[in-house]
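Only one protein chain is missing from this complex, and each of the others stays in its spot.
Think of it as A, B and C in the order they're written, each chain with its own count starting at 1.
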Amino acid sequence: MASHVTHNAYGKHGVRISKVRRPRTAPPNKERHEFVEVTADVELQGDFEAAFTQGDNRQVVATDTCKNTLYVLAKDHPLDSIESFGIAVCAHFLGRYDHVAQVEVRLVEQLWDRLGGSDHCFTAAQKMRPTAVVTQHRGADPMVVGGLDRLTIAKTTESGFEDFHRDEFRTLADTSDRVLATEMTASWKYAAAAGFGSARAAIVKAMLKRFTDHYSRSVQETINLMAEAALDACPAVAEITITMPNKHHILANMAPFDRENENEVFVVTDEPFGYITATIARDK
Amino acid sequence: MASHVTHNAYGKHGVRISKVRRPRTAPPNKERHEFVEVTADVELQGDFEAAFTQGDNRQVVATDTCKNTLYVLAKDHPLDSIESFGIAVCAHFLGRYDHVAQVEVRLVEQLWDRLGGSDHCFTAAQKMRPTAVVTQHRGADPMVVGGLDRLTIAKTTESGFEDFHRDEFRTLADTSDRVLATEMTASWKYAAAAGFGSARAAIVKAMLKRFTDHYSRSVQETINLMAEAALDACPAVAEITITMPNKHHILANMAPFDRENENEVFVVTDEPFGYITATIARDK
Amino acid sequence: MASHVTHNAYGKHGVRISKVRRPRTAPPNKERHEFVEVTADVELQGDFEAAFTQGDNRQVVATDTCKNTLYVLAKDHPLDSIESFGIAVCAHFLGRYDHVAQVEVRLVEQLWDRLGGSDHCFTAAQKMRPTAVVTQHRGADPMVVGGLDRLTIAKTTESGFEDFHRDEFRTLADTSDRVLATEMTASWKYAAAAGFGSARAAIVKAMLKRFTDHYSRSVQETINLMAEAALDACPAVAEITITMPNKHHILANMAPFDRENENEVFVVTDEPFGYITATIARDK
Partner (left out) sequence: MASHVTHNAYGKHGVRISKVRRPRTAPPNKERHEFVEVTADVELQGDFEAAFTQGDNRQVVATDTCKNTLYVLAKDHPLDSIESFGIAVCAHFLGRYDHVAQVEVRLVEQLWDRLGGSDHCFTAAQKMRPTAVVTQHRGADPMVVGGLDRLTIAKTTESGFEDFHRDEFRTLADTSDRVLATEMTASWKYAAAAGFGSARAAIVKAMLKRFTDHYSRSVQETINLMAEAALDACPAVAEITITMPNKHHILANMAPFDRENENEVFVVTDEPFGYITATIARDK
């Protein structure tokens, strides 16, 4: 039987790096540090087929080498944003290795908040994780996608779900007052250069404001409204994808216990969970 | 600002179902049970845009309804393979709802082994999880992808990695004797009807046999050899994707402790990890 | 062979409850909500041996009944603190079931922060999780232990580790400047009644202030200093246990790459990890 490799990719995943940015002009231990932590996946495509079909490794940049490279680039780069670091990583691999045709870098940032007014003490802020994916094909500009995950938000009212499709498998009742909770993920594609940090801040702020200011007729409607707010907040963004898995808070049944549950007490469940995703693009 | 929804999908994820198959002719509690457990994600695409843009839910089959449907279909279907169940789920949603254009069902099976010779006692077999993805567009045949995840395998010798690209970022030495360990994932696309259960068994058997019978010059070469073995074992399969993240077993450095470590003691790490993936297709 | 049951306990674990506190005097949807989420384990000991040895279930309050009870008590109780809720749960089970000799309730709170100025929108604050364990033996007062987990904190300098034991297995060098990072856990035992919420706030504030204000000669010293600060901050607390697993940030070796790494770039690892725990008690 004859076969051929139609697609291949490889690299190092889960490379966790922290960096202390220290202004070197101040005396030691008196400086105001900044603390950055990222996890990076780097993945290469290109002329690597001989490794698969002939056991010929000469073109293979070892995943261990990829890892070393990420540490070195983290040293050389200010790590001021995960997007700009991703761009630098792509540029490095394409510039250094002629036989690499495409680089993809996926980054997740662990945010650290300054603790009190301390110059050098921090606490991990886990309420949201910035993400970025930078992809570059040889000869093309890098494609930059900013994003976030693990943003858990809830409305304890001003959310309903009514008049949805009715058939013999439906048992859920209409409601005009429910808890809507989600651990949202978003990613936005840049059409133009932007200050990635300030763009992220503006997008998150606009989405959260919209989340609070409307009656939600469905998760679908809320996604669209928040996406529109994000596109309004950052002209450099061409499109945004928002995914909202339901973190269900189900009204506890108090009927057997002679109590009325007026949207007060809820059973929280992880699974099964509703999953809604959409991509909303700016009209051209 | 004007915008539009360019893509949307929704459904219920993480629907966990178990089924006891009981031959109903035998007297109660004397029968030989079979025990099946699956986790299903079902995702719909179609004419759902009004929910996003106008808060109009009339076309939305609630994710709760999707969940109910999965339980009902699990009752009506023999659940003899996750692939055939996925096909039934796609057929149901496309047949029942004219405005649904595409259904995707992702399934993972928890295997249960019979315990001793018992008719009704089982133990969870966690050494591999069968997976399946069935996708169907209205008017087309279902596309069936079988697979597996969490198959952790290792070679304690007969594996090396030599003559790979050499540059200033390389620190890893050549070796002709290392531990190769991976938690592999595979998925294979059917071009024709097949007995899904026996096909899976034949594919897994062929891949594992190939894993044991060669000196591996790289993970890449091993992926290609195992893929070829799988294609040979099952003519109905058109292509297979194998992903092999390295589960590194790194030689412990005994030099400071006056001991020689002749490939005996290893430091096991989860991250960072090498990641290699390829799709190998049968020549036409 | 003869044997006997020397210890037994049972109950319901992982009962996840959320509660919306709504001031009922205001008109619907105009009120200022508070949103509380807890996960509770309840565990009973008492006269349950017949269930083990004779299959006699008459004394067994089903774990399902325990779960129902937690929902009902969450309805009846203000859930103003997990400690006070735990006390109520203990009192209920001891009061309701004469054959229960001891109740233990373990609680973890998911904190939700108000989103903007919204009356009813929240975001999950995951930087720390309050915990409580309340145990009550029949005829005795409840023993209340407050606590927290998942508080991840770091010092990027003002931390060292020097002059530790030297022998043939030591390879770690002395350092007077390292990153100290930990995901700390603490639990404090109340000797007297207290306002649990304000006590927790005072304890956390005092511990974090102490974390920032000293040069740490070891994790051990830091634990003791933070414990002393906590005891100072809350006179009702008799003793505190602090556990600090190291979240290692290991200096990346830049020597092969012609770069000097002046405490700038670190390899972040999860395991193996140093683990240090101590209990510090107020002198009597």
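In this text, contacts are C-beta pairs under 8 Å (C-beta built on N, C-alpha and C of every residue); 3 or more make two chains touch, one makes a residue touch a chain.
Since this is a predicted model, take the numbers as computed values, not measurements.
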For the chain not depicted, the shown chains it touches: A, B, C
Absent-chain contact - pick from C:102, C:218 or C:261: C:218
Selected residue (touches chain absent from view) among C:11, C:86, C:130 or C:147: C:11
Residue of C:76, C:113, C:141 or C:162 in touch with the missing chain, whole complex considered: C:162
Sites on chain A contacted by the missing partner chain, in the whole complex: 168-169, 171, 256-257, 270-271
Residues in chain C touching the chain absent from view: 1-16, 41, 43, 48, 51-53, 55-65, 67-69, 72, 96-97, 161-165, 167, 169-172, 217-218, 220-221, 223-224, 227-228, 231-232, 239, 241, 245-246, 270-283
Residue numbers in chain B that touch the chain omitted from display: 16-22, 28-29, 33, 35, 37, 68, 71-72, 74-76, 112-113, 115-116, 118, 120-127, 150-158, 177, 179, 183, 208-209, 211-212, 249, 252, 254, 256-257, 259, 261-269
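Following the convention adopted for this analysis, only the chains that are shown with their structure count from here on.
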Centroid comparison with chain B (C-alpha atoms), farthest chain: C
Chain at the geometric heart of the assembly (C-alpha centres): A
Between chain C and chain B, distance of the C-alpha-averaged centres to the nearest whole Å: 37
Chain centre separation in whole Å, for chain C relative to chain A (CA means): 29
Centroid distance [mean C-alpha coordinates] between chain B and chain A, Å: 24
Junction residues of chain A, two or more chains touched: 16, 68, 72
